[in-house]
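Missing here: one protein chain of the complex. Every other protein chain is in place.
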């Protein structure tokens, strides 16, 4: 069965910035979905902020195994009840890939609990994303690093909790560094933050970036079942048998035999 | 210099439940502050939900190094802008001890990013909190475990992120288990969740519980300086010197000598 | 392609203890391999301490994706160069399931770096292994807990590093608790420690225990590629372009256009 993916795009820069519209005529979200759909195992669609319920209806989320999120200029316009809905699905087991300026998205800040701040500079700098574990599924098909000729710099400190794994660390022309690929587990959901993706550069056409996205949605796919949240008042389970202070009444090794 | 501590109490059960009022005539918050004040290194005060700004004014938080939080019936009445303020201080470096039903407090859910749900049962069961690292500062002065004769049971699954350290694991009469002492770091703030504390039992008079609270506020005290959040647009630092592909121009070992 | 699994058994108790020989006529290792082989996706074989090179030849390890380890009385007889070999394969990506008294196996202590000590008691006590994340792949097919009527008690403190995830926490008749299912990542290898399995009880015939082992070998299977260790002396990569202190020479947003 194909892996069902939804790509959420803010779709604001595409509408208001000529450079962005020229690079991504159908929107970054459509470009990313098309990249994912190159892989026959993946079935990706895209939705935007402007769609009813921001495209993230109960039905869409019910049928999404991994969600990608790109936002920047309009984080505040995402309605809290939609963020609640997405958070619920992540904690149940839906995978989440947070891209670039999505570090300040409500959903990412909600799951991290920190400010997710960083340093930045728009100066078209070269970025080198070094691979930290060459065996990791997310980096399959890459060499020692990905090199992107022009990017928006993000620099440490990156105000996030200590990640479960660091996948990439970047160096920039201007001298900064940044943990540009990070994994987290929240509830039953796997989260991957992936830094590259400034809207005025054709980053989502880069073959290595596209490879990472394909690898990452497969890494993030739910394993197991959904963890449905509850806070139940429970009766006691049948208690273990009582035991006296000195161990009387307990079995000695060898007495039990085969049962 | 004494460690400045603020104990936040919801102060609802104390006003509405005879049993609670009898056990804690001045409120759980005052009982806890009094316990902490037994230690000459600590200077604790208490504030409540009903105080202006829930007692957590900018001035109070500015002068609080560690905050304790007990809430249960009125989590929803805590105003979001006060929660924002507390979260900001924690990320800067203020320590936070979350007690018992505070697992569902807005501030704890905000910092964890998960539901923080659990199983529960009010049946006056005995609880044994086993120590997981006998050398840890939080457990100093304790034996192998703390035993509380009557508690409200909390059972796994406890829907929180994997903690940095597990301090206590509890067993209950009815057969359940629970990670009853957990530490986290968020931003520059240390967080300790400590389970015991159901309002209808005199748990905060227990000498071992009081010892844990004293140890824990000292463990949670800010070290270093405040991490003031910012997301600045920065100019490039003076870059490292250029290097050619084959390493020409770089120094060979031994050439640098003493500088 | 089937998942290639090797089950390593110490095969000492089976030879020297009548009770054990009666419960496990072919050895615990063969019982476990048979359990795994019930699953058509898994292809398991077993080897023992007494085999040449303890059954863990270069060829066997080369063709093992997940290794299970049961040892108790003869940890010291496992040759260090075989432990080196196993550690190398785990760090490359081979999964490792460490069972019961394997907490003191050389390979587990090697990967953990701690003593891995615990408390224990052989008194045939009932154990309840509570599930900590009901959505986790390792616990699929289970209810809220596994109950084993007769086990050897292990109690905290369990002297291991903080795990990546806690899968099970146990309560015992005698009142102790123990983190009985733990996951770790070391290098590119996934490790699962699973507590039950005292040799004088028929634990490896328990359907739920067998289910956990099947789930866990699939969880532990290598994803990605092998991480082959090296410590290379490398020439510099072509450096990023030089940047002046004030950002001159860097591109301004919008100038780059489509590339």
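Quick notes on this structure:
Going by the order they are written in, the chains are A, B and C; count residues from 1 in each one.
Throughout what follows, a contact is a pair of C-beta atoms (placed from the backbone, for glycine too) under 8 Å apart; a residue touches a chain by one contact, two chains touch by 3 or more.
Worth saying up front: this structure is predicted, and the values here are computed from it rather than measured.
Per the touch definition above, the residue from C:7, C:49 or C:111 contacting the chain not shown is C:111. Among C:26, C:223 or C:237, the one in contact with the hidden chain is C:237. When the missing chain is restored to the complex, the residue among C:25, C:143 or C:161 that touches it is C:161. Across the entire complex, the residue among B:31, B:83 or B:171 in touch with the chain not shown is B:171. By the touch definition given at the top, chain A reaches the unshown chain through residues 128, 130-134, 155-158, 162-166, 169-171, 175-177, 179, 235-247, 250. Interface residues of chain B with the unshown chain, by the touch rule above, are 19, 22-23, 92-93, 121-126, 128, 133-140, 145, 149-150, 152, 164-165, 171-175, 185, 187-188, 200-202, 219, 222-228, 237, 240-241, 243, 247, 250-259.
Residues of chain C that touch the chain left out of view are 87, 91, 104, 110-115, 117-123, 125, 153, 155, 157, 159, 161-162, 164, 173-176, 184-187, 227, 229-240.
Throughout what follows, only the chains that are shown with their structure count from here on.
Chain B has its Cα centroid 27 Å from the Cα centroid of chain A.
Rounded to whole angstrom units, the spacing between the C-alpha centres of chain B and chain C is 33.
Shown for chain C are the residues in touch with two or more other chains, namely 128, 133-134, 164-165, 171-172, 175, 237, 240-241, 243, 247, 250.
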